[in-house]
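Inspection log for the structure reproduced underneath, given as structure tokens.
Shown here: the complex without one of its protein chains, the others still in place.
This part shows subunit A:
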Amino acid sequence: MNLTLRIWRQPDASADGEMRTYEVADISPDMSFLEMLDTLNETLIERGEEPVAFDHDCREGICGACGMVINGQAHGPERTTTCQLHMRHFADGDTIDIEPWRAAAFPVVRDLVVDRSAFDRVIGAGGYITAPTGAAPEAHATPVPKPAADAAFTHAECIGCGACVAACPNGSAMLFTSAKVNHLNVLPQGAPERESRVLGMVDQMDAEGFGGCTLTGECATACPKGIPMPSIAAMNREYLRAAAKR
């Protein structure tokens, strides 16, 4: 396939960016989207131009490093990560727009690379269970009912890619934050810090400049791991419960 790519190029955080047009030829439908960009970058280097910078690592859809807005959709037309999107979902002759995540809390670093360190700080504000190494009781001391274990797993699947924020018209991180709150709060091990966790994480989320939630639901639609929308409602309930006790 031959494609026209319109890609956001921006040398660094302080510089202005612009969309630039590139042509790529002989793209195989079996290539991943990132392999298609590799092909472009090899050509650019051979021509002595700087390749397009983008974050990526595992290329298996689990590390959460990659992410770009493809034709206006976070991670593109399929519900998966950019690295697991294959070119068979595009047609010969297509023009594809490729932009970085757009959100106030995710400043652009270069080209398609953004700074998502706000997510790490939200986790640091309570997204853990305090369990010093060596102090753990025998694993079977506290059975966890299977429904609770399964619910915890569903929320724990979040890969921290940031697609939810990029897809949200408000740039909100409610789905990301709620995924961690619910993962830990449904487990008996997470109960002692249940209140401080949700209060701390939500406060940090607000401090990072993420927008508020208006229940648009774009986040859950874009999420490559299928974190469900009701996760946000569950976090709101946890938050109200904790705030009432504060």
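Here is the rule we go by: a contact is a pair of C-beta atoms (placed from the backbone, for glycine too) under 8 Å apart; a residue touches a chain by one contact, two chains touch by 3 or more; residues count from 1.
The rule we apply is simple: contacts and distances are computed from a predicted model.
K.L.:
Which listed name, "Putrescine transport system permease protein", "ChaN family lipoprotein", "Dipeptide ABC transporter ATP-binding protein" or "Fumarate reductase/succinate dehydrogenase flavoprotein subunit", is the one UniProt assigns to the chain that has been left out?
P.N.:
"Fumarate reductase/succinate dehydrogenase flavoprotein subunit"
K.L.:
Please pick, from A:I7, A:L187 or A:C213, the residue that touches the omitted chain in the full complex.
P.N.:
Missing-chain contact among the listed residues: A:L187.
K.L.:
Sort through A:I45, A:A91 or A:L240 and give me the one touching the missing partner chain.
P.N.:
A:I45
K.L.:
From the list A:V109, A:A220 or A:A233, which touches the chain that is not on show?
P.N.:
Selected residue, touching the omitted chain: A:V109.
K.L.:
On subunit A, what residues meet the omitted chain?
P.N.:
Listed in rising order, the touching residues are 11-12, 28, 30-32, 34-35, 38-39, 42, 44-46, 48-51, 53, 55-65, 78, 80, 84, 86, 88, 109-110, 113, 115-117, 119-121, 123-125, 127-140, 142-146, 149, 152-153, 156-157, 159-160, 183-184, 187, 189-190.
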